Each structure stands twice: as C-alpha cells, then as structure tokens.
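For this view, one protein chain was removed and the others were kept in their places.
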Amino acid sequence: MFGPLNVKPLESKGDKTGSWRTQLRPHYLHKNCIACRMCLMICPEGCVHGKEKNAFWADYNFCKGCGVCADICPKKDIAMVAEESKGEDK
Amino acid sequence: MGNSPLFKSGHTACAGCGQAIAARLVVEASGANTIIANNTGCLEVFSTKYPETAWGVPWIHSLFENAAAVASGIEAALIYLGKKDTINVIAQGGDGSTGDIGLQALSGMLERGHDILYVCYDNEAYMNTGVQRSGLTPFDTNTTTSPSGARSSGNIRPKKPVPEICVAHGIPYVATASAGFPQDLTRKVKKAISIKGPKYIQIHVPCPLGWRHETNQMLPVAKLAVETGLYPLFEYENGVLVNRRQFTPKPVEEYLKSQGRFKHLLNNPEEIKKIQEIADNNIKKYGLKLEA
Partner (left out) sequence: MKEFVEGSHAIAQIIQACKPGVISAYPITPQTHIVEDLAQIVANGELKAQFVNVESEHSAASVVLGASATGVRVYTATSSQGLFYMQEVVFNIAGMRLPVVMTCANRAISAPINIWNDQQDSISLRDAGWVQIYAEDNQEAVDFHLIAYRLAEDKRVMLPVMVCMDGFILTHGMETLDLPEQDKVNKFLPNYNPLYKLDPAEPISMGLLADPDYYMEARYAIQETMKSSLGYLSEISSEFNAVFGRDYKDLLVEEYQTKDAEKVIVAMGSVCGTIKEVVDEQRAKGKKVGLLRIITYRPFPYARVYEALKDVSRIAVLDKAVSLGAYAPIAVEMKAAFYGKKKGPKVISSFVGGLGGRDITLESIHEVFRRLTAKEVNSDFIDLKPELLKEEYGK
C-alpha cells in the first residue's frame, strides 16, 4: 500500500446499514402522497427515492429505521411498522 | 447509493442523526463543484472510514481544529490556478471544533477575507468523543463533563455566541439555521454561496444519542428549540440583521421536556426561570415574537 489512504467515491459502496434496523421500518402506504419530497429531503441516509405521487420508497439496504420520514410526512402516508412484518420489499 | 451522489447512503451515523441530514443538504445546495475541508468529529468519522467514503465531492480531513486553515489553503491554491470562480470551498465542523479548539483558525480565515463558507454543525457538545461539554453547550445542560448532580444543575456557563463573534469580524454573511427547517437551511446555503467573501452558517442539529430523545423526534425537538427562542434563526448581512424567523413563543419547558439532557431541570422551577430568561432575551434582542 503506497501512498495516502485516498478513496474515490465510486470505489466506495458504503456499509449495508439496513442491517441496523431491529424494531421498525417505514412502510410507504402510497395512498395520499402529494409528492412533496419532504421524506426524501429529510432522510439522514438519503435512502428515500421517488418522483411521482404515491411512488416514494425507502431502500431497506440502508434504512436505519429512525422514523423521521414518517414523522415529517404531512399526509401521514408513511407508517412505521414492525421489522418482522411483510411490507414492501423494494 | 442513495438519492444523493454527493453524500451517499451507507455512512455510519446514528439513526436519526440531525447532522447527517444537514450535511447532505449543505453539499447538495452547494453542488458538485465544491471542495470540502472537514474537521474531526462525528461527521468526519461516520462519513469516511477507510475504505468507505460518503462524499461525492472532493473532500479532505486533516485535524480537529484546522479545517478553516486548510480551506484557506485550498482557496488560495484555486485562486492561483485561476479556478476559484467556478468552485465553492466549504470548511465545516462541529460546535467544538468551530467554537472552541478551532476558533483561532476560524477567526484567521474570517479576518483574511477568504471566499469560503464555514458551516458549523451545532449539536451543543463534543458528541463524537462521548457527549462532553463544549463552549456552545447551553446553560444547565447535562453533559458528561458538566453533569447534573446534588451540587450542580449542569453546565454553568451560557452558550458562546459564535455567530455574533463572526458578525463582529465584519464578514458579508452570517446565519443560523436548523435541521428542523430543511428548506430554510438550503436557501441560506445557496444564498451564502452566491456571496463572495467569508460566510458563516451555524446549523442546530439534534443528536438523539447526546440529547436523549427518540430518533423520530428530530423535527419536533429542532422546531421547539427555535420556537421557544432558545435557538434564534437569523441572517446578518454586512453586520446588519436582515432577517429572522418570527413565531409565537412557546414556554421553554416544552423544549426541556422533549429531551433527556434537561430531565434534571423539570422539577427545578428556579433553573427553568433562568432558561426562560435566556429565551426571552433572545426574543427581545432579535425581535422574534410574531405580532398579531
């Protein structure tokens, strides 16, 4: 290993922090979403994706289950459900 | 990868970390043509653990207290290369590295007039090393080096007014922001970047671990800090207060109740009165009360 420990962003895949979730995961109901994008903006992981109404989703590979997206949704269209339950698997 | 190529998922911040939210919003507002110098702290540690990096922009970490000086060097090099006009330079760090150990470097950077935006992520303690008290820890806060006990109701000193110190340096733009007001934060970063010269933005970022609140309470906690008057949101341009967020003030007790770090105050009306006084002074000083 010669040289400093420099890393190019594309070389780095990140840790699969979704494994941190033990209790809750966000379940996107896709009923009353107005595509305000607040969930996407506020996620500390930046793992919420979406563009159109009722088409936002969290990447469970990275989601830590903090619940801030559910808290900020003005239409209460995100429910925090128990981690074991079958929700969207996207 | 996440929704942001500039600050990627897969970093190891605590769940619900206010600083992670703010950091992503800052770099997204600044865009891909940004170089960041970061002090040691939570953000640096959780975003860059070799061989992983969350940063999609050029990013450098040197030491605990010198991001402002490192950024000064980056800015000087860019000027020499004739590239400064197209690249934003950001120096960032926590409240400890900004207002305590790094205050000298920050002051030098401001005094020299570098075209750099300094962002301070204020979670009101040395969080990365275990929630020790910093100069920006508010009065009566329970931290590991200012714990409450039989002889103490927590931190005995008021919060160091770092934004005011920056205003006193005569720089073109100083603002406070909050992770609980993300659109306001984005607007302020974009505005700062459009101004030439040294800029300072201090962002209040809740820390669920250090402040002891549930991870999904980031927004209510951040909003209460602002709406009690304990964390005024304002903008100074060239020494003049040009904007502040006005609201109908809530009693400080609501804010104190929302976090474990103030638990020891809840049956201490005398101390709560002192904190209410701090809030009231802020409200008066900045004109924060929304008149009907």
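Which chain is which? They are A and B, in the order written, and residues in each are numbered from 1.
To be clear about the criterion, a contact is a pair of C-beta atoms (placed from the backbone, for glycine too) under 8 Å apart; a residue touches a chain by one contact, two chains touch by 3 or more.
Everything numeric in this text was worked out from a predicted model, so none of it was measured.
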item: Displayed chains contacting the withheld chain; value: A, B
item: For subunit A, residues in touch with the removed chain; value: 1-9
item: Subunit B residues that touch the omitted chain in the full complex; value: 32-35, 37, 44-45, 48-51, 53, 55-63, 65-66, 68-74, 76-81, 87, 104-105, 107-108, 111-112
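Just so it is clear, only the chains that are shown with their structure count from here on.
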item: Residue ranges of subunit A in contact with subunit B within the complex; value: 5, 7, 9, 11-17, 20, 38, 40-49, 59, 61-62, 64-68, 70-72, 80
item: Residues of subunit B touching subunit A in the complex; value: 1-5, 7-13, 15-18, 20-21, 24-25, 48, 50-56, 182-183, 208, 214-220
